[in-house]
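Yeah, one chain of the complex is gone here, protein chain that is, but the others are all in their spots.
For clarity, chains are labelled A, B and C in written order, and residue numbers in each chain start from 1.
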Amino acid sequence: MNGVPLAAYIGLGLFMFTTGVVGVIVRKSPIVIFMCIELMLNSVNLTFLAFARYQMVPVASPERLQHSMMAGQMIVIFVMAVAAAEVAVGLGIIMAIFRLRDNVDIDEMNLLRG
Amino acid sequence: MNYESIWLVLLFPILGFLIQALLGTRIEKTLGRKVLGGLAVLPIALSFAVGLVITLGTKGGTSNTATIGQWINAGNLSIPFEFIVDPLSMTMVLIITGVGALIHLYATGYMSEEREYARFFTYMNLFIASMLLLVLGANLLLLYVGWEGVGLCSYLLIGFWYKDLANAKAANKAFIVNRIGDWGLSLGLMLIVVFLLSQGNHVQDGRYLSYDTMLPALQNGLAANPAMATAIALLLFVGAAGKSAQFPLYIWLPDAMAGPTPVSALIHAATMVTSGVVLLNRMHVVFEMSPVASAIVCVIGAFTALFAALIAFGQTDIKKVLAYSTVSQLGFMFIACGAGAYWAGMFHVTTHAFFKALLFLGAGAVIHAMAHNQDMRNYGNLRKYLPITFWTMVVGTLAICAVGIPGVFGFAGFYSKEAILGGALANTHAQINGVQLGQISGWVGLGVALLTSIYMTRLTCLTFLGSEERWRAIPAHTEEHHAEDHAENSDTHHALDENHTPHEVPISMWLPLVVLALLSIGGGYFLANGGAFEHWLYPSGLPVLGEVSTEPTGIPLAMYSMIAALGGIALGLVFYLKGLPKNQGFDESQWLGLRRAERDQFGFDNAVTVAAVDGGGDIARGLWKWVDVALIDGIVEGFGKISGGLGELMRRWQTGYIRLYALMMLLGLVGLIGFFAIVFQRGVR
Amino acid sequence: MNQTVGGVAVTPELLMFGAIAGAAAICAVGVVAFNNAVRSALCLVVNFFLLAVLYFTLNAEMLGITQVVVYTGAIMVLFLFVVMLLNLGGSKLVHEKSDWKKFVGILLGCGLFVILGAQILPQLVHVQPMQLDQDLAKFGGPEAIGRTLFTEYAYPFEAVSVLLLIGIVGSILLAKRRI
Partner (left out) sequence: MADFVQHLHPAWQALIRVVLFVLPSFMLVPIVIWWERRLLGWMQDRIGPNRVGNITFSRTSRFVPSLLKGKKFKLFGLLQPMADFGKLIFKEDITPTAVDRLIYFIAPGLALFPAFALGATIPWGPYPWLTPVADVNIGVLYIMAVSSFGVYGIVLAGYASDNKFSLMGGLRSSAQLISYELAMGMSLACIVMATGSLKPSAMVAAQSGPLWGLDYAPFNLIQNWNILTPYGLVAAIIFAICMIAETNRPPFDLPEAENELVAGYHTEYSSVKFATFFMAEYLSIIVYGIIMSTIFMGGWHLLPIRFDVMAANYNSFGDVWNLLDTLNGSSLLAPIWVIAKACAVASSYIWIRATLPRLRYDQLMSLGWKSLLPFATANLIVVAIWIVATKVANPVIGWFAVVVSAAILYALYKTINRLNLRNRPNLASRTVTMVDEPPQRREVELVDPAPAPT
């Protein structure tokens, strides 16, 4: 979108990422933590797309240009796929834990302590 | 069928092995043992037929190499997968497959009451395959593969009745002692490669270990430095001595008699133990280069022959006697090889394969008939019960005693032994600075011939002549492993006691006896007249050997050996015709000291075993205590303790709270990025 | 409207972006701030939807629509499904009592934002998007994506498909009481 500097997109992505990080640390419900992770992933996606659209470094040939425009979108696709798989497995794990103990407070899942 | 199709010879036993290994038990269950045995004998017979055809097509002196494919390519060393077809290899092929087929046929009868029929024939076929690979492989590495293969098979077969400890121990002993020989062989191999590489003469397309290129290269290279020749030759001889049970390393062969008798006949008399001789024949150029090594071979062979022949007197186990006679015959072969009469060695290998296999199989028949009792003192008057076995074994005895009328006719052993002694007495090659050790060992061999005919006569007399009281009298005693291993129909395996009546063996067992008997009667005559065998094997003659001398001291050599043979037989008859002498009975305390010493192999075996086992044990224990436990474990566990302590410190941080971990990660991230930010700011300014 | 803020011309597009981005940021905060899992999920849905809109503004319409289909259509529905299945709606089960971790986390988060922002953003303030001519504008479209994905990114694509398969199997194994 013309007239919008790259800083705006990156800033938004950075903000979302930070929010996700804080959420992971702050929240106790594993599902919300998952949501925060998704948030982070999406901020990264936004950053990728923004960089793919705003070609900062001048590229030599049109082929290189197309390639570099495509790379960002490809990575975003793969990130989405990985996120989908991750959510499927993660939610399965949460269900299993919940079935095991009627409580999914993440601070009570501390069996793996030294 | 030309030499290109030699791989068929190797193919059949491998197929048989696979059939036996994969389908054996199923075939045994469904089609029965006869079919299984047939399937075991058939491949060997087939490859014998193929080998026969190819042999007829092989002219003397020709050497063809049939390459199947590339095997190893390492740097400029390339080992193709190739077979050599020349008189030497074909001779061995015929011996292996022919005698092997007969012995397989015998074994189908002999093992018919044993457990794990299929496993036995699996091993047997595998042995034939690896032995064929040993003799057919056209480079030393293939020979080495076959070498190890036969070692493995002999181990497996000695320990076939692995359930009782003695057999297992014997198998281990054989394997370990063979290791020493193989160590020597492998060192010789490497030394050859290193030497040829150092020579810098790039053997054609890098086939450093293939005979057709290696032997000429060695001949050219070793002429320059005989020391290297001696080294290579001695290393190879160590290998040969290990496999063919020469003096220091013979100790495994007598114990190897723990295996089933067909195994003893095939592996430990006819084929495998002669592979050392085959090796020496293959590499004879090396030995021709170094008189010292040849002399050593001669001396070792002669000493072994004498030593083993003496020991044979002290043995009461029929198979042990035969085993020691095998060792001493092998000694003869080595005398020949050392003396440069390589063809004589091979000749003796051939004839020895005939009569020694015959003798073993006969002994097996006797043992079979006597309820697996192997002590000769329990036998007697068996000719009444086992006529075929008796007559065939008589033939075998005469053959091994080298009975013959010079110029007219002789049994198989006669000609080969003549050749050996003649070659030894004639040669001037095996000598260390002037001392003609070769000729000395030739005379020694003559003496050994005498001893041989004595103890062989002893064996025959004790077994077949005399009276039955010896086994009628003895109380019933059973041997332990038969209880479990022969359990198939154990009523036939009742103990040896007064109401025991031996029975003649079935046809599948006496047919091979007859065939081998015929061979040991006529084989030598056929091969020897006109020097057919010699000229087939080495048509161009042998460079280090002049002519086999027929009268070294004016008196024809044949006379000496005839006297030796007949005299020995006469002595033996004098001693043993009327049965077991008093001072050789079950009460061994009445024995002569000499005989008792011979029974204990002059303490050599004990000494070696004690030195090797206990000394080695002490060394190992010391290493374990001081090096392993104290040093290495100390270091390792020290590290373990250190890290354990550190972990103990770090453990407190692992609270199990994921959020805390995330917090730590974030802390590190912020710290790192902040640090870099500051650094970059500095860089900017 | 040509007045500039910090050297950047304030264009209607910028204002529009500001609106969308502000909403997205507020929703992102809401995800963390709401005590109620369902509301967090809703905020996340809205956030993803707005992100999709932003993708559209970046000429990546294919990815934008994929974002909607995958995230709001599938993933977030799964989230809601699980939230309701476990009935974590109200803050009944998880007591979000405040401890020191919370403050430290927020503090560090702000620190991260400030440091990274101060490092990165100033260089990007004046970077404007490159001009797209007609055929370059197609590069967010389905056929361009498809061609690239199935030609030079074929192996990663296959790998990702295998990964998804593994995810399916794993989640079934985890969630099913008895297979």
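By our rule, contacts are C-beta pairs under 8 Å (C-beta built on N, C-alpha and C of every residue); 3 or more make two chains touch, one makes a residue touch a chain.
Computed from a predicted structure; not experimentally measured.
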item: Displayed partners of the chain not shown (whole complex); value: C
item: Listed residues C:25, C:42 or C:104, member touching the removed chain; value: C:42
item: Residue of C:72, C:148 or C:171 in touch with the missing chain, whole complex considered; value: C:72
item: Absent-chain contact - pick from C:26, C:80 or C:106; value: C:80
item: Absent-chain interface as seen on subunit C, which is shown; value: 36, 38-39, 42, 45, 61-62, 65-66, 68-69, 72-74, 77-78, 80-81, 84-85, 87, 89, 141-142
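To be clear about the criterion, only the chains that are shown with their structure count from here on.
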item: For subunit C, residues contacting two or more additional chains; value: 101, 104-105, 108-109, 112, 116
item: Per-residue multi-chain contacts in subunit B, two or more chains; value: 659, 662-663, 666
item: Complex contact set, residues of subunit A against subunit B; value: 21, 24-26, 28, 33, 106-107, 109-114
item: Complex interface listing, subunit A residues touching subunit C; value: 1-12, 14-16, 18-23, 25-29, 31-32, 34-36, 38-39, 42, 45-46, 49-50, 52-56, 65-66, 69-70, 73-74, 76-78, 80-89, 91-96, 98-99, 103-105
item: Complex contact set, residues of subunit B against subunit A; value: 650-659, 662-663, 666
